[in-house]
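A single protein chain has been omitted; all remaining protein chains appear in their positions.
A and B are the chain letters, set down in written order, and residue numbers restart from 1 in every chain.
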Amino acid sequence: MSLNYMTPAFIIERDKDRCIDCQVCVRQCANEAHKWDEEEQKVYSEDANCVNCHRCVVMCPTRALSVRRFPLEFRYNANWTPETIRAIYLQAETGGVLLTGMGNDRPYPIYWDHMLLNASQVTNPSIDPLREPMELKTYLGRKPDFLKIKNGKLLEDIPPQLELDVPIMFSAMSFGSISLNAHKSLAAAAQQVGTYWNTGEGGLHRDLVQYGDHTIVQVASGRFGINPDYLKAGAAIEIKIGQGAKPGIGGHLPGEKVGEEVSKTRMIPLGTDALSPAPHHDIYSIEDLRQLIYSLKEATEYQKPVFVKIAAVHNVAAIASGIVRAGADVVVIDGYRGGTGAAPLRTRDSVGIPIEFALAAVDTRLREEGIRNKASLVIGGSIRNSTDIVKAIALGADAVYIGTGALIALGCHLCQKCYTGKCNWGIATQDPQLYKRLNPEIGAERAANLLKAWAHEIEELLGGMGINALESLRGNRLMLRGIGLTDRELNILGIKAAGE
Amino acid sequence: MKRVYAREEYCVGCKLCEIHCIAAHSKYKNDLIKTFKKDTNPPVSRILVEENKPVSFALQCRHCDDAPCTKACIVGAMQKDPETGIVTNEEDRCVGCWTCILVCPYGAIQRDERGHKVASKCDLCSENGKVPACVEHCPNRALEYGEEPFYLAKGK
Partner (left out) sequence: MNYVIIGNSAAAIGAVEGIRQVDKTNPIVLISDEPYHTYSRPLISYYLAGKVAEDKMLYRKHDFYEKNKVTTMLGTKVVAVDTGNKEVVLENDEKVPYDKLLIATGSVPFIPPMAGLDKNNVFTFIKMDDIKAIKEVVMVGNKAVIIGAGLIGLKAAEGLTNLGVDVTVVELANRVLPAILDEDAAGIVQAHLEKQGIKFELNTSVEAITGSEKVEGVSLKNGKSYAADIVVVAVGVRPNTEIVKDSQIAVSRGIVINDYCQTSIDDVYAAGDVTEGYDIVYAQQRVLPILPNAYNQGETAGLNMAGKISIFNGGFAMNSIGFFGLPMITAGIIKSEDENYEVLVKSVPEQGYYKKIILKDNVVVGYIYLNKVDRAGIVTSLIKDKINVADFKEVLLKDGFGYIDLPQELRKSRLLRGGIA
């Protein structure tokens, strides 16, 4: 043994005047940060184990607890920050890659917060959504170049479309990375609100087949759980090329998380690691991608729109253009703040570009090329509230995906420990002791409430702009003004500065 | 009648039900801090969380239609209210002979030996006239209060 240099990251504060030694905290902390001293007959803390997930704080019936950053300070150094130093201690000890969960938490600029929305005054009246109808309905899918109509009827069939009552979907999170109860919550909420949830790359559990009409089934490089029934079970198919949190990197679900249900659903042996290769081994070009898109369409008789999801990287606009030309019905772009169940810390924090730029660049490029109608554009990667959505739509998105936001609605407290499998909130875990903490009835209610609340807010914001249908805002960048942005940034975003 | 039904798939084993049951029946009604800090002799919990990880669930008196405890009680203290169906023990008269414990098929009766020995059991918080404290404070809806089990009601 040698000395461990790691010091606690957090300190648990227990108000002894309020603590009744009921041990709820002891029973609830899967990290064993609270313990019971049999001899003293009281609870005590093991600060080093605390990940600051707030489970105990929220469950404590007397509100006796709070958690703070551990007060220990290093000598001030603007360059060698405590995080940097700790990371070195850890790696010096383990020799391993630093892992993390959830999205990039570095203090990069958040461009949504540098864009402001317009509102009507005098010349065009605003609309009160409580009195007047408001339309948020969105159709995702390839739109024809023009409509041929004869005798008041469409002459040609419209390609398959997904109909969304709200422009928000739940993004791909696999069964394996998150629990079945989390999937059940999201699936039921999607059905209730009239939108879609996404299986992620882990297949579709048999209990969820009933939500098929509101399900997007994903096909990723590991091809887990994929067969014709699976493809047909959903309303759409999404090919996952990349993910914002870890562009260029595959997935790795450790064998411990591959229990009986996960193994059945993924169609892999019990307890084996589920490795998703970094690339699809059959895709090395846009032409290869086109083959996969069309084989999926063929398998589903051209009834389902096919999505292609990529991470926002430097060349995103050109890649998106290729994807549309390859025949995708929907292009999905995941920004660098997108969440993950597990990613190498250094990749998560330094690879990729902001979704705001990627979205503006892709929308602009597709318009310039005259192919914007050939595919819908969905973005994700840290949509935090309804204004982010309104801004995204004004920038050119058709709809958004939310992942982290949805999990927060289910109880996630962003402790970033998803990769440990010990999620105290029953979300990112396959431990039966933990996943039962998420009652899918409650989860579905909360996730649905979030979507409804955001939909109301979107209606309010639209009404304020004098717009009564979301369709009229799409790509309407005149509704946006930048604040605190350089000319270059404004230029990329394609918006004017506030005051212009 | 309305009963409390446990749903073991969502019981998180926190035992908040037990804690709130104790407080609801203590002399510092529902005040947790006072109940546990000032009541030197707090009541026993009338609800019991059974656990064998990962399974856990809470169990209390089922207020049986044909309550064996009321029939076996040697002093006539255990009675089922003909109107509400709630089975309660008249603790004044109970002598703590534990015949009810002998016959309760659920093991739902506790020995309360703080003072004069009495059989202590769930009264569905009938004094409060509202949702039982355990149900009210269950953080995960693992306890439901209703005419029939949730499963049956929803046809699951």
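One rule holds for everything that comes next: contacts are C-beta pairs under 8 Å (C-beta built on N, C-alpha and C of every residue); 3 or more make two chains touch, one makes a residue touch a chain.
Because the structure is predicted, anything quoted here is derived from the model rather than measured.
Participant: What shown chains come into contact with the chain that's not displayed?
Facilitator: When the full complex is considered, the omitted chain touches B.
Participant: Just name the one of B:Ile33, B:Cys64 or B:Val131 that touches the chain not displayed here.
Facilitator: Checking the options B:Ile33, B:Cys64 or B:Val131, the one contacting the hidden chain is B:Cys64.
Participant: What residues on subunit B make contact with the chain left out of this view?
Facilitator: Against the left-out chain, subunit B lists 1, 3, 5-6, 8, 48, 50-52, 55-57, 59, 62-68, 71-72, 74-76, 85, 92-93, 95-107, 109-111, 148-149, 151-152.
FYI, only the chains that are shown with their structure count from here on.
Participant: Tell me, which parts of subunit B touch subunit A in their complex?
Facilitator: That would be residues 9-16, 19-20, 32-33, 35-37, 53-54, 137, 139-142 of subunit B.
Participant: Give every residue of subunit A touching subunit B within the complex, in rising order.
Facilitator: 17-18, 20-24, 27-28, 59, 61-62, 431-433, 436-437, 439, 441-442
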